[in-house]
Structure formats: C-alpha cells, structure tokens
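Heads up, one of the protein chains got dropped from this complex, but the rest are sitting where they should.
Let's turn to chain A:
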Amino acid sequence: MYNFNRLSELIELAKKEQLSIVDIIIGREQELTNKSRGEIRAKMAKALTVMRESVEIGLSEDIKSTSGLSGGDAKLLIEAQKKGATVTGTLLSSAIAKAIAVAEVNAAMGRIVAVPTAGSCGILPGALLAVAEAKDLDDEAIIDGLFVASGIGLIIAKQATVSGAEGGCQAECGSAAAMAAGAIVYMLEGKEEQVLDAVAIALKNVLGLVCDPVAGLVEVPCIKRNAGGATNSLMAAELALAGIKSHIPADEVIIAMKKIGQALAPQLKETSLGGLAVTPTGCKLKDEILSK
C-alpha cells in the first residue's frame, strides 16, 4: 500500500521501501487506477505537452480575453528580455513570462492544464520549464518534477484545500508555488527533506493571500499572481537547496493554511465582494465589462 496523507509520510515511505518519492507517487496511482507505470508516465507526458503548447501560444500569438481585460503582457516581457532589459536575469524573467503566457491563454479560453486549478495554471509550467531550459534538463526530469508536484498537491488537497472559494488565493497560487518549489528541488537533485523545506517556505510566504477577482473573472489580479507564484517557487527552491531549513515543518504549514482559509471572511474567497474587486477601479472595470 503506497497511500500517504502527509509529506512526512511520503518521504518515510520512500526511505522504507528504498524507492524515490516519484516511485511512491506513481505506485499509489497504479494501486488506485490499475494502470501500468508506462500508461501513467505517458499521461503525465501528455500534460507536459499541453503545458508547452500553452506557453508557446501565449508567447507568440496575440491574446485577448473575452472581457478585454487581459492579454499581451507575456509578449511585452519577451520583447523586453530580447532587448536585454531584464531586472531579474534570464531564468526568472523566462519563468515570469511563461507563467503569464499560460494564465493569459487560460483567460482567453485557450487550452491549459489546471495545476492545481485553472486560476493558478501558469505557475508550474512557468517555473519548471524555465528551470529545465536554464539547467538543460530533459523531459523525463521535468515529468519527474510534475509527479513530485502532484504528490505535494494531493497532500495539500487532502489536508487542506486547493480551492480559492474555500481557502483564498493562498490555496490556489500558494499551493501551486509550493508544488513547483518542491518539484524544482527534486529536479535539481536536492534531498527529500529539502523538497519539504521548499514546500514550507513557498507556502509560508503567501499565507493569508485572499482571492478577490475583479468582476469575478480569472484575470485581475490572477494573471500577475501567477508570475508572483512562479517567482515565489524559485526563491523557495533556492533557499532550500542552499540548506536553509523551515522552522515550521511543511505539514504544519499546510494545516495553518487550511485554518487561515477557514478564518478568512467570505468576501475574500472568490465572491468578488472584497479586496481588489471592490476598489473604485475594480468596481468601474466590473461595470464596464457587464455593460458590454
């Protein structure tokens, strides 16, 4: 039985079985679905293909969302990068551009992989593909990273929530950043404990982040929060790989996130009745969109 409910259980199980955490995560899925290891890896490879396609579309095509609120920002970033006008350097700049590209494709009714949700769909492809390019990692390494991310997300979904309506943006973009952070540490051959530190650090940074979309749409501020999430994941991975530990263990951070989500007022959980959604400009944008 390869089932696990906590991150500490996942790494203990891997140690006991003398397997990698990827093997444990795949093993659990095999038990659940009766599918072969090959079929499960192929399905993850398909997800990676869709992620790449959405990055490519977002960076090359003229994107405009149905509401007209978003589109075109990923291209601005790539143009700036080409001119050498980047503040953060190649890797982070590329991760941000890719994250925004996917989130813009999502807002424009393009095809994406919801990881873990549609609202946070840019963070994993942005961060993982940028790292893979910079470090010259092959697809098998990225797919391993996606399995690690899936295991982390599964535990967060079981112990807390990945839904903005239940836990605020910390549960969506926070979970996505934690998943990406752990995946990056694994892809760069960090230790299992460092994977957990990266998860903890990324999630701690956004505890309390509210879900306050303007006009109820997955655009403002969601798209830029995908860039924030990708950045957060890279920072957390860098800290963890340097050997910096999280004082609060990842499993406890996940429970803290759940409790904070429960304590958040309903106005701040995807109802568009609080936060940025009710700023003067947020209200004006809503009126403009609804009167179209």
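Operating definition for what follows: a contact is a pair of C-beta atoms (placed from the backbone, for glycine too) under 8 Å apart; a residue touches a chain by one contact, two chains touch by 3 or more; residues count from 1.
Just so it is clear, contacts and distances are computed from a predicted model.
Its UniProt record calls the unshown chain "L-serine deaminase", which is the correct pick from "Electron transfer flavoprotein subunit beta", "Branched-chain amino acid ABC transporter permease", "L-serine deaminase" or "RNA polymerase sigma-70 factor (ECF subfamily)".
Here one chain is not drawn; of A:15, A:43 or A:259, the residue touching it is A:43. The missing chain, though absent from the display, is touched by one residue of A:55, A:74 or A:113; that residue is A:113. Residue in contact with the omitted chain (choice from A:218, A:234, A:250 or A:264): A:218.
Although one chain is not displayed, chain A still touches it through residues 3, 25, 28-29, 32-33, 43-44, 46-47, 50, 65-67, 105-119, 121, 124, 146-147, 149-151, 153-154, 157-158, 162-163, 165, 179, 215-219, 289-290, 292.
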